[in-house]
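Note that one protein chain of the assembly has been removed; the remaining protein chains are unaltered in position.
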Amino acid sequence: MIEPVALQDFFITFFSAALIILSGAGYAGLYAWAKLRGNPRLLLWAYACYAVLAGATFLLARATHLNGQWQVLVGLMLTGYLLVPLGIWKLCVASHGDENPPSPFL
Amino acid sequence: MNSIVTALPGKIASVFTRLDSPYLNGGQQLAVKYFSVATVLFFAQLLFGLLAAIQFVAPGFLFGWLDFSVNRMVHINAMVVWLLYGFIGSVYWFLEEESGTEIAGLKLGNIAFYVLTGAVTIVVLVYLLIQTGPGKDSTIWFINEGREYIEAPRWADFGIVAVMLVFFYNVAGTFMKGRWSGISGVLTLDLIALAGLYCAGMFYLTNITADQFWWWWVIHLWVEATWEVLVGCIMAWSLMHLIGARRKIVQTWLYIEVALMFGSGILGLGHHYFWIGTPDYWFSIGGFFSALEPIPLVAMVVHSVYDAGVHQFKSRNHPALAWIIAHTFGNFLGAGVWGFMHTLPQINLYTHGTQWSASHGHLAFFGAYATINIAFFYMAVQKWRGNVWMGGELPGNGWKWKWAMALLNIGVLGMTVALLIAGYEQSFIERAVEGSTWSGYFSAQNHPWFQQAMHWRLLFGLITIAGLVLLIWDLMTIGKGETRPALQLSEA
Partner (left out) sequence: MGQTTPAWASEARWKKIAIWVTAGSFVLLVFLTFDTLSKVSVGGERVRAYSVINKEIDYRYDEKQKRFAPVIGKDAPLFGQALSEEEAEKLVMLGKKTTQAKNCMNCHTLLGNGAYYAPDLTKAWLDPGWIDAANRENLMLAFLKDPAGNARSFGSGRRMPNLGITDEEAHGVVAFLKWMSAIDTNGFPNNFKTLNTKE
């Protein structure tokens, strides 16, 4: 059912797991910020964060042996953390729709 | 003698009535009582945590008098109870404003407060003075149930349930009498779930697998589901009050949060069912939902950036807003990063039951819950003083609240990192190399990394306590003699 992490992969497991959440937040935050300011360069940094997330996911998947049905988890992390910030951003704009323009910077 | 005893309740009540303030409504007077006991218990939590931390460094300390088991039990019980006192107080605080009417059965609510506080005092005294009993039902009923976090003896369980019913009557009755809102609806349903779940921890089972299965229903579904939603309700109201956020938006986001929290958190329970004898399909369920659990946090990041960009934060209470910001960071790091690092079963096999859990627990409880209560204390004290100014330019540049906040955050973060290093070493040496035997356990405990980590933890624990002392001092003095009125927010 599971294949435990090998001793020499402990560090990479903890590190990549932390990196997934941190870069996930970085991507989400930078994406929102880029949208707010309409700044494509910030968007580039957001995607760079996502690239880190994808790399970390790959490392974590290798260290924790996410094979077989566990591949679903990898797919979930990759698509979930990619799309959720976009959805939440849309939700922010839409739910605050009758408020002031979404950005004081525009 | 008799007259002393009969006069006692009156004397105790007079101590608390001295906390009354002409600026508060009935529910808020009661809330202040809850907050003051919460603060005392917060201090008790840190004090007994300190004793336990010293015992890691000097095992002979208080040996045979206050053993580690007693100190650790009071440490975690005081935490659970002070957080609950803070939540209950916060709800009483906004009940009248949110419902637009006076609290139904406030007198009963006041009696319930004294009953609960009396019961808590007796439970703690029994923990400290009697400590353990014979291996019989009588011990479980009257001394100690011996199950982590819910050690309170069975008689107290029934007392807690009775008091919760009164609290629930106050809440539901008031909303029924006044007006309902999105916040009050979520709050009422969440309180039913919260009280109902407690009953899952109120029976004895010899089958330890089934015992721990239900035990986690209480612990996990409180901490990672119903408490989060309760705090969501408190936050929703606070944001309207504090920065003038609009009700419709706040409520929409409360529902979004409920969907995300419960959607990931209820079945996230699975990550506690890896190793207690339950079937191995919980590996997949626990792993899957644990990967989902950070999603509400990512949502929070996007929303915070949006809000920070759209509103120029005009807050009527700087310390409270600062603590809410500390909450977002603490919750993200403690629950999100620290949680996900060791949650997948492939690695949890080696981290389960080590200082990893302690590391995660310290930051997550502080970040997710303690911070919110502290923020609310500041909002309460502002009104208690007569709705005075609590923005910038406080006397002494607000050094007390700023230093208290810095010390508490540095202290908790320092303890968290120290415990992380200890846990890392433990999972390596005790778990992976030596296969979790007793000698493996102790070789990890004796390792220099572990030993040094425990010294650092003690040091940062002292910093945390210093922060709390300063915080209490600040809460007692902030706004004293302040003549400027609080900032008015147009949208509130």
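A few points about this structure:
The first chain written gets the first letter, and so on, giving A and B; residue counts start at 1 in each chain.
Criterion: a residue touches a chain if its C-beta (ideal position, glycine included) is under 8 Å from a C-beta of that chain, and two chains touch if they have at least 3 such contacts.
Quantities reported herein were computed from a predicted structural model and do not represent experimental measurements.
Considering the whole complex, the residue from B:T17, B:T121 or B:S439 that touches the absent chain is B:S439. Only one residue from B:G135, B:P448 or B:G481 touches the chain missing from this view: B:G135.
Those residues of chain B that touch the chain absent from the view are 52, 55-56, 59-60, 63-64, 67-70, 72-73, 131-137, 139-140, 143-148, 151, 182, 186, 204, 206-210, 212-213, 215, 248, 251-252, 255-256, 258-259, 262-263, 266-267, 269, 273-280, 282-283, 285, 349-350, 352-355, 357-358, 431-432, 435-439, 441-443, 445-446. Within chain A, the residues in touch with the undisplayed chain are 1, 3-4, 90-91, 94-95, 97-98.
Everything below uses one rule, namely that only the chains that are shown with their structure count from here on.
Inter-chain centre distance (chain A to chain B, centres taken as mean C-alpha positions): 28 Å.
Across the complex, chain B meets chain A through its residues 246, 249, 252-253, 256, 280, 283-284, 287-288, 291-292, 294-295, 297-299, 301-306, 309-310, 312, 332, 336-337, 340-347, 349-350, 424, 427-428, 432-433.
Only residues 1-5, 7, 10, 13-14, 17-18, 20-22, 24-25, 28-29, 31-33, 36-37, 60, 64-66, 69-70, 72-73, 76-77, 80-81, 84-85, 88-89, 91-93, 95-96, 99-100, 102-105 of chain A touch chain B when the two sit together in their complex.
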